[in-house]
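Right, I'll just put the structure down here and ask away after.
Not every chain is included here, but those present sit where they belong.
By written order: A and B. Residues from 1 in each chain.
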Amino acid sequence: MSHNTFGHLFRVTTWGESHGPAIGCVVDGCPPGLVISEAEIQAFLDRRRPGQSRFTTQRREPDEVRILSGVVTDADGNLRTTGTPIALEIQNVDQRSKDYSNIADRYRPGHADFTYDAKYGLRDPRGGGRSSARETAMRVAAGAVARKVLPGVTIRGALVQMGPHVIDRARWDWDEVGNNPFFCPDPVAAAEWEIFLDGVRKEGSSTGAVIEVVAEGVPVGLGAPLYGKLDQDIASALMSINAVKGVEIGEGFAAAALSGEENADEMRIGEDGKPVFLSNHAGGILGGISSGQPIVARFAVKPTSSILTPRRSITASGEEIDVMTRGRHDPCVGIRAVPVGEAMLAIVLADHFLRNRGQIG
Amino acid sequence: MSHNTFGHLFRVTTWGESHGPAIGCVVDGCPPGLVISEAEIQAFLDRRRPGQSRFTTQRREPDEVRILSGVVTDADGNLRTTGTPIALEIQNVDQRSKDYSNIADRYRPGHADFTYDAKYGLRDPRGGGRSSARETAMRVAAGAVARKVLPGVTIRGALVQMGPHVIDRARWDWDEVGNNPFFCPDPVAAAEWEIFLDGVRKEGSSTGAVIEVVAEGVPVGLGAPLYGKLDQDIASALMSINAVKGVEIGEGFAAAALSGEENADEMRIGEDGKPVFLSNHAGGILGGISSGQPIVARFAVKPTSSILTPRRSITASGEEIDVMTRGRHDPCVGIRAVPVGEAMLAIVLADHFLRNRGQIG
């Protein structure tokens, strides 16, 4: 079952609400002997941390991660995984003692308020409970551990569309991703997005986005033909992120408009005598199994419903109201989804790396 | 683990290759007491069956399903499920005794030949082995059982895009879906597609497609906030179908271009005193949990790589070759994916229906 756990041999269980004392996760199945440190995990968390530019929520989350179990100090003073569960925890320190009673029985349009109440009969109105983006901090932390399981694999992500504005792929430069507050690989687009998003922010509006995550150096053979397809698990992983409404691999939805001739990835023997693909429409996965090409996945994030324009809604008791969401929110939640998408891709690959090693040896 | 099993409380395990003696599945966790019959299951299989028009493979598959376990005849002479595993089986009768030796070591571009060989070290070249579309017959059979678990739920599918040609949603008529060989809800588009696909077929080419599946009458509350999200499991289910490269829910990738104002589904109290949504950008799922609105999902199917135009490839022994796929194939495999998509949606909903009843009571 998978209420709050993701993965099989490499398994991540997250817990916690944004307004409880802490949030955390348990990473189970991590192989022993890997060097790991809180600082390394922290570095990934810092990329996701809000409040770093005017384009993300001003909520302050120091997000200091602690490793509570699963490691031992080796003779060189390094922490090494022991093969036992790794518990990671972050204290919640910025829980403003504000009054939530006014939203406790209001269903914010586009939020999970209505469905949580309908399913569970009660919910924690403070900060969105489990549906808070804060949970994704633990995904990023767990993803940092997952990367350790994947030697030689590079996993990176970038924002490729903000609202209606897409990047020019001819200008793609991974080095640019760190040079702007949007994880944008196209410096020209980044400059345009800054103007666009300032407008969105000032209007109290929000915008959607598309993120692309890429894994290079993935060995051939991860995945399985049917219900253990690598692309299936990537779709599951990315769709499990808050606000995601679509996932695609390689050519994705564009493949629907192509002919078989256009979409085929032809093969030759490379100069090193190894098979080489002449294109990557497949996004690195054939028949559910990694082909050795870069794995390329994209996911669409909807605009957050937390906007200043009042929207019509109802209360739990059936009263018709208008809802306007004040407070510290992101005009484009897709930005912070970039490191989260990378982390989920890392977790899927780590799980399949171990599974493949188990079955195939 | 999920090599060949899908679902938790309602679980489907499929087995078989297209050129073995039979294919089958085990449906585990089906509640007891449901009236079921081979004829009902057969009716769904017949919708998926190839050879019904010139637009699908001429391979003859009578696809006669047998129920081998999990049922008992009641006092009225009806078969009823007993709560024990339901084994379904279809004999393979059209296994042409052709010579596969010429493709046994060739990697057809876009097929799983290369990755299977790389992962498993050997494969069954006959008919594509487990990656054959034939496996999807068992999904349709299992989906017919899943529908029984979902009283009051209607699950339907339609082709909404063939190659570059999309339907006009203003003309959407569910009754038209059965009137053309494409499961197309728009009669004008269907007529155009017929001409288009005849051209594709005559050229020995192939084309992609987009399928939309819709579930109406789904109760509020199915799913879970994080790794048990209903949309996550739908994404996983649809991406597990052969040749699928993208999945989206509700507004999907289009949501990326919208503002929060545009994308919010406002709520009012209906005339019956119940909550009513004024739009369905969310596709019936909020925070991973069904909202009671229709669940709307789409998935993109790539054009099959089985085309008459030679493509460059290699052999297992590293020789560079040209590959042309003769034989009985579908110019648009997306057509037959419509009943398969419906079935997978039914399986996900049945599983979550039982899970929700377990946790919530």
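Keep in mind that, in the parts below, contacts are C-beta pairs under 8 Å (C-beta built on N, C-alpha and C of every residue); 3 or more make two chains touch, one makes a residue touch a chain.
Everything quoted here is computed from the prediction, not taken from an experiment.
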Identical protein chains in the complete assembly, only 2 of which are shown: 4
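Please note the rule applied: only the chains that are shown with their structure count from here on.
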Chain centre separation (subunit A, subunit B; CA means) in Å: 27
Footprint of subunit B on subunit A - complex, ascending: 1-6, 8, 14, 107, 109-112, 114-116, 118-120, 129-131, 135, 161, 163-164, 200, 205-210, 220-221, 223-229, 231-236, 238-240, 242, 245-269, 273, 275, 278, 281-283, 285-292, 300-307, 309, 311-314, 318-320, 334, 355-356, 359-360
